[in-house]
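Up next is chain A:
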Amino acid sequence: MSLEIDALSRHFGGLLAVDRVSFTVSEGEIFGLIGPNGAGKTTLFNLITGMIPPSSGQLRFRGRVLTGLRPSQVARAGLARTFQNIRLFPNLSVRENVLVGLHLQGKAGSLASLLNTPGAARSERSAQEQADQLLSLVGLLGRQRDPASSLPYGDQRRLEIARALATRPSVLLLDEPAAGMNPSEKQQLSAFVKEIRRRFDLTVLLIEHHVPLVMGLCDRVAVLDFGQLIALGKPGEVQQDPAVIEAYLGGS
Partner candidate 1 sequence: MKLERIALLTALLALPAALAQTVSSPIPIGAALAETSNVALLGQEEVVGVKLAQSYVNSHGGVDGTPIKVILEDTGGNVTGAINAFQLLMNKDHVVGIVGPTLSQQAFGADPIAVQAKVPVIGPSDTANGIPEIGPYVSRVSAPVSAYAPDALKAVLSFHKGITRVAQFYAENDAFSKSEAGTFRQAFKKVGLNLVDVEKTKTGQSNFTSQITTALAKHPQLIEISTLAADGANLVKQLRQFGYTGQIIGGNGLNTPAIFPVCQKYCGGIYIAEAYSPSLKNAVNSWLGQHYRAQYHAAVPQLTAQAFTGVLVFANALSRVAASAHQKIVGMNLAALRVKLNQAVQTTTNFVTPLGAISIYKVPNGGGELNQKDFYVAQIHMNSSGKSGSFVYVK
Partner candidate 2 sequence: MTAGYLLQQLANGLSNGAVYAIFALGYTLVFSILDILNFTQGAVFAVGAYLTYSLMTGHIGGGQLHLHLGLRLPLWLAFTAGALISGLLGVAIEFLVFRPLRRRRADPLLALVASIGLATLLVNALQLIYGAQNHNFPFHALGSLPPVVYLGPVIVRSIQLIILGVTLLALAALWLFSRSRYGKALFAVAENPAVASLLGISVSRYIVWTFFLSGLLGGIAGTLVGLSYSISPYFGQNYGLIGLAVIVLGGLGDIPGAVVGGLVMGVIEALTVGVLDFYISGVGSGYQDAISFGILLLVLLFRPQGLLGRKLVQRV
């Protein structure tokens, strides 16, 4: 039992964006979240990461209740995410973006780093090395000093993933990681997600529109429509579900 989403709801004024959604994501699973535009997928991600509080319901990770925690506390509990519209720190360099993610690993205090003690300097060097390892993993080695905003779109996505990985998460939430990628990049993405799951022992939760990617990558898929969970199961089963076909093809 890894991530338990228990009757989570969120309304904005009169609009129910997420309506009593419940499902459980197992350790090590790659779990897809699909549904038409406006189905509440990103809102669900925001609820899980603590960016907005739920109107009702509960979120547990490895038995610990996460509901009501601040985003930084949720991050320290082991959840990291990326955004559909990439949110890097555009004025920081590529490496600095990753270093910010490594912030949690620091041992020396901020005062020590202000005084540049030997311990702090050592810890800074090791942080730089870790950052470069992550950058090499996502294929951005050699661009460490460039401003993040100067990267092409696809590279920015990879940098955002590297930054999320820098926090050493147990659960990685990817919001439309393939958006804007060309077919060959999408192909590589699938392999890449499986590779990082293996290497970092991750549970992955991803929102994706690109059906072949979801089918080939995800162990299980949940389908949201108008904030409600309308289907849950293996990709092949869900694809045949009449409710899902109706949601995608019916009027909306």
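Candidate entries met the following condition: all candidates are chains of the complex that A comes from, given by their letters.
Please note the rule applied: a residue touches a chain if its C-beta (ideal position, glycine included) is under 8 Å from a C-beta of that chain, and two chains touch if they have at least 3 such contacts; residues count from 1.
In this text, all values refer to a predicted model and were calculated from it rather than measured experimentally.
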{"item": "Direct contact with chain A in this complex, candidates 1 or 2", "value": "2"}
{"item": "Residues of chain A defined as touching candidate 2 within the complex", "value": "49, 51, 70-72, 74-76, 80-81, 83, 85, 87, 89-92, 96, 99-104, 106, 110, 113-114, 116, 120, 124, 127, 163-164, 166-167"}
